[in-house]
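And then chain A:
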Amino acid sequence: MRVYRSACPCNCYDACAMLTYVEDGRVVKVEGDPGHGYTRGRLCAKGYAYSRRVHSPERLRYPLRQFPRGSGNWQRLSWEEALDLIACSILELKARYGSTLPLAYNKYSGNFGWLQNTVDAFFTSLGPTTRAGGSPCWAAGLDAMYLDFGTIYNPDPEDLASCRAVILWGANPAWTSVHSLALLQQARERGGIVAVIDPVLSATARWADYYFQVKPGTDGALALGVLAYLYRQGHLEIETIARYATGWPDLEAYLQGLSPEWAAAATGLPPEAIATLATIYAKYLPAATWIGFGLQRHANGGQNVRAINALATLAGLQDGPGGGIYYAHQATWPVEPPLAMPPDARGSNRYLNINNFAAELVSCREPPVKFLWLAYRDPVTQEAGARQLIRALDTLEMIVVVDHFLTPAAQVADIVLPAASLFETWDIVSSYWHYWVAANEPALPPWFEARSDLEIVAALAARLNELAPGSSTFPVGRQATTWLDILFDQRLQDLLGLKSWQGLLEGPRKARVPAPPSGITLRATGAGEAALPVLPVYVPPLAPPPEYPLQLLTSHQQFGLHSQFQNLDWLQALNPEPAIFLSPVAARKRRLADGDLARVYNENGEIIARVRIEAGVQEGVAVAYEGWYGKDRYQGKRLFSAGDYNVNFLTSPRATDMGNLTTGFPGCAFYDCFVEVCRL
Partner candidate 1 sequence: MDSLSGLMDLIIKGSNLDGLVRYLEAQYGAVFIIANPWGRVLAASDQASFPGGSYLPFKLPVGGGEGVFQGETYLAWPLQSGAINHGYLVTLGAGKLPPRVVENLDQVGKLFLLALAREQAVLATERRYRADFIYDLLYNNFESKEALVARGQLWGWDLNRPHALMVVELLAGPGEQFRELAGAMVLEEQPQAILLPRERQLVIIIPSLEEKGATARRMQGIFNGLQQKLSRYLPGMRLAGGVGLFYPSTTDLYLSFQEAKIALEIGKLRREPGLVFFAGLGVERLLYQLTPQQLEDYYQQTLGRLEDFDRENGTSYLEVLEKFFQYNGDFQAIARHFYLHPNTLRYRLQKIGEILEVDVHSLETQLDLLAALKAGLLARHRSRG
Partner candidate 2 sequence: MKQLAFWLRPERCVGCRNCQLACKNEHRTAARINWRRVQEGEDNDRRYFISLACNHCRNPECFRVCPEKAYWKRRDGVVLHLPRRCQGCQACVRACPYQAPRYNPETRKAEKCDFCHKRLDQGLPPACVAACPTGALGIVAWSEDLGEAPYAGWPGFLPDPALTRPSLQFTREKRGRHFLQQG
């Protein structure tokens, strides 16, 4: 039995390094790499299922063609046939429109390995193309960080263990960053406390010492109410603040008009909650505030993050190591390697908002988009307003999906190409949370005819150049390891203290943590330029329309990572059907009982889910976890199949207040979604 180094490339805080045990060409088990300083030899429930996922009977084995599209009529193709069909489509469109802009590429976070950049490079190699830009994930919060601190900085999260208080503001690490729980538990054992602020009584909230249940989108009112309270009680170090924070007098004037009663009314908390949270910030030092991605997925999301930034910074100026604001960072991420476009190419790429892709795809003119390459994601389950996306995709002439499984997006594609898994490829994986970087080496021979994304685009570039010489500048002979040499540039070498990335084959390595920002800008002129409030003042959330009184929160699920993992039998056994979680009052009003099948609907569409009544859900809220897509038939009925169940049938591509500055487009206000529920 041989052991190989692997690294989980999925979109996750923890970015585990793994050890893969291989026998007779099969993964017999995976384990956490004890040499990884953040994950310390453990994986998560999903990660332990890799040994199932890699050999899943449902994993795609061969290139497939669906004709006609959406018919379910699949034919196996040889790679030559598949690449020919794709190359001909590319060349025909290029000839027809005299441009490569009809070719679009939409990717996201299904695999955050460094080599993801090679597919971007491939599209660059063709000439200017249409790209999905922006981020459905963290855009508004990133902008808030940038406005306040002038940089995107995350302290070393290993220091959470030495904090006296950890405030998890809209984060549920029990489900989304389980290794962080070990650090929080250490903090508790040293006498610290863990507080959770969340509209949903999450698993982490159940486990924590303090839980504050706020109405969705009112986090800013809580932060500012607590800040005003601390100010009035004389707990703020005004002199230090005046030196460290620009624009304090303006905020001071604003705070004078705020009261705990106001904050309590706005957030739905009892008034004593304001004083309680204030005491935590004032008395438990150092205090760490972990701002989750969920709370910025509102129309006022960025503004709320700015308010929390103000509270955590101004209250925590005396914090020792570990204190401060945690959100995310990009310090250890590579940049796309430069590649020249073909000499005859004119113009530059056209970017479509990834969060409003359907509408922008259809409205694209001169030239329209006709070809779409979907890789590293399933927008059909993950994009707000999924029904509109399905309709928009149908206007295209060619859709290519590269994936491991026949996902809902693959089911509306023309050609589906089987992607190699992490166990069959080289890669390097960074985290947006901790500072460890890990290498991934091939542990298995190729799975049937699956190929890595890099091999696929290299072969496609070669075929294009055979058919039309000079149509791609992609270096087709360049090996994965050579790409990694290029991506491992001077900056990353310095950060990791390594001359070459091969040093990572000795084990994961931790990068140097950058210096923290030197101050906070409470009066952000950049915000004013973007027609946003310059101060971190409170902007109330959207109110539900009378016909759809329930706010639907579609937070991350436990047994999947977005659209990945939950389709595996090991995990689906734990999570066999989708549920809509309601408060006892909301359920009673609608005469719904626990276990009933219910229709959840609004102007965008409807889904059917099993009612679960939970006292931890607020009256005005309904919760349905995202990413679930299921079987074609459920107990003999067509109920929860991919075509029928998808929380994003209900969401709409509503923009968050921020995101332009750092990602080029606003984020998506997934949670400003309003629905009604009735018995099926």
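A quick word on the picks: all candidates are chains of the complex that A comes from, given by their letters.
One rule holds in what follows: contacts are C-beta pairs under 8 Å (C-beta built on N, C-alpha and C of every residue); 3 or more make two chains touch, one makes a residue touch a chain; residues count from 1.
Only a predicted model underlies this, so the values are computations on that prediction, with no experimental measurement involved.
Which member of 1 or 2 touches chain A in this complex comes down to candidate 2.
Chain contact summary for the complex, chain A toward candidate 2: residues 28-32, 41-52, 174-175, 178-179, 181-182, 185, 188, 201, 203-204, 206-213, 268-270, 272-273, 276, 558-559, 569-571, 573-574, 618-619.
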